[in-house]
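In this view, the complex is presented without one of its protein chains, the others remaining in place.
Chain nomenclature is as follows: A and B, assigned in order of appearance, with residue numbering initiated at 1 for each chain independently.
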Amino acid sequence: MDINEIVIISGKGGTGKTTLVSSMVPFLKDVVIADCDVDAPDLNILFGNEIREEEDFVGLQRAQINDDMCMKCGQCYDKCKFDAISEDIVLDTGKCEGCGVCEYVCPVNAIEMKDFVIGKIFVSDTKYGDMVHARLIPGEEASGKLVAQVRKKAKEIAILKGAKNIIIDGSPGIACNVISSVTGVNQVIIVIEPTLSGLHDLKKVHEMVKRFRLSEYIVINKYDMSKVELQKIEDYCEKEKLKIILKIPFNKKLVEAITKKTIPSLYDSEFFKDIGFEKFLLSLK
Amino acid sequence: MKIAVCAKGEGLKALVDERFGRTDQFVIFDMETKEVKTVENSAKNAGVGAGGQAVRILNEENVEVVIVPEVGPKAVDALKAFEIKAYRLGESKTVEEAIKKYESKDLKEFELNVVKGGLRRV
Partner (left out) sequence: MKIVVLSGKGGTGKTTISTNLAINTKNAILIDTDVEEPNSHIFMKPEIEDTISVTKDYPKVDIEKCTLCGKCGEFCRYNAILPAKNKVLIFKEICHDCGGCQLVCPTGAIKYEKREIGNIYCGTSKYGVKMKYGDLNVGEVSGVKIIENLKELVENEELVIIDAPPGTSCSTVAAVEGADYAVIVSEPTPFGVSDMKMVVEMLRNMNIDFGVIVNKAGLGDDEIYEYCDEENIEILQQIPFDLEIAKLYASGSILSHEIENYREKFELILNKIKK
């Protein structure tokens, strides 16, 4: 079962990742979609999906203090390295990192580690294929675990339905949730804009991605924003032997499409033809 | 000697799994007694560090050789530390096939030289 997994990330947010992912989907055969941008899941807005499954997502266990048994000895307050327990022994679950030290040191067993729901995973039907997406409860740890769970579910569905592709919308940044989106995929597309910050962020993301042995491609969005910055990016890509696989000029209609909650490549298909979208998709095969 | 194969399902007829750390099960075959045992891989639910935990499970089962499709860097460190040998899965589709290929010395050993970060694919 050779399922091609491709992830689109951006390092910096707002470069057009979701615009690109959504535009690619109608052209990918037998595809399962995974929205791994779990603290800002947006793909569902464009796909008019119907949720058919939903399940609670449990992260790391968190501490729970039984006030009736608590002797206020202060051991837990003393040993908690995350400041999750106050001096008067009140637990801030938001700060609790689930290490279990408090449970271990409590002399009267007044603390127990319990399952804690930090989000939800959804499976939806869309016109183009199944979509797995998730929502983290705001403020919770952007766990790589939730991303891993979304991907696992997407893989299960892909295998079950004999899908050929899994396309993953990743999150901004370079930390655990992004690492989790990238592990084990075949191809990574990094979407950037030609700005000073864009180049800076590209360098960091590339540093992270190149540790994984997979095919890496660059897509430059709004490339006509700055000739100077575009040149810098092209120079950098040449130096690092990075392939720039697509360049998209600024087009107000793309925002229009998103505002109308339609897929950009279907809304302004002329534009996508002009920029060589077909060739881009072919070169990914 | 006990040999394990990453699997989806039970017994020798099970299909091989394409992951190591997060494989569904391990099918363990005792080459002397010919006994077959399927063990659930509880490491697959780990948030991070699944590779290391999967190796720990193999060690608990006294496995000496494991046939893998790929291994991440933590798994590599762990395999070395637990002195478990790894062999590349290759084209085998079922556990039975993989074991047969191992027995006829058709499988390549996985060189456990760690390269920083990332997944290694067969």
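Here is the rule we go by: contacts are C-beta pairs under 8 Å (C-beta built on N, C-alpha and C of every residue); 3 or more make two chains touch, one makes a residue touch a chain.
Remember, predicted model here, so these are calculated numbers, not experimental data.
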Problem - From A:Ser23, A:Gln149, A:Asn177 or A:Ser265, residue that would touch the chain that is not displayed - result: A:Asn177
Problem - Touching the absent chain when the full complex is considered, from A:Glu97, A:Glu112, A:Asp125 or A:Glu240 - result: A:Glu97
Fill in the blank from the handout: Even though one chain is not shown, subunit B touches it at residues 46-50, 52-53, 55-56, 59, 74, 77-78, 81-83, 117
Problem - Residues of subunit A (touch criterion as defined above) contacting the omitted chain - result: 10-15, 18, 39-40, 42, 45, 60-61, 79, 81-82, 94, 97-101, 104-105, 136, 138-142, 144, 171-177, 179, 193-198, 200-201, 204, 207-208, 211, 222, 225-226, 228-229, 250, 252, 255, 258-259, 261
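The rule we apply is simple: only the chains that are shown with their structure count from here on.
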Practice task
Report the residues of subunit A in contact with subunit B in the complex, numbered from low to high.
Solution key: 1, 59-60, 143-145, 148, 152, 176, 183-184, 211-213
Handout entry: Parts of subunit B lying in touch with subunit A, wherever the complex brings them together
Key = 18-19, 22, 47-48, 72, 116-121
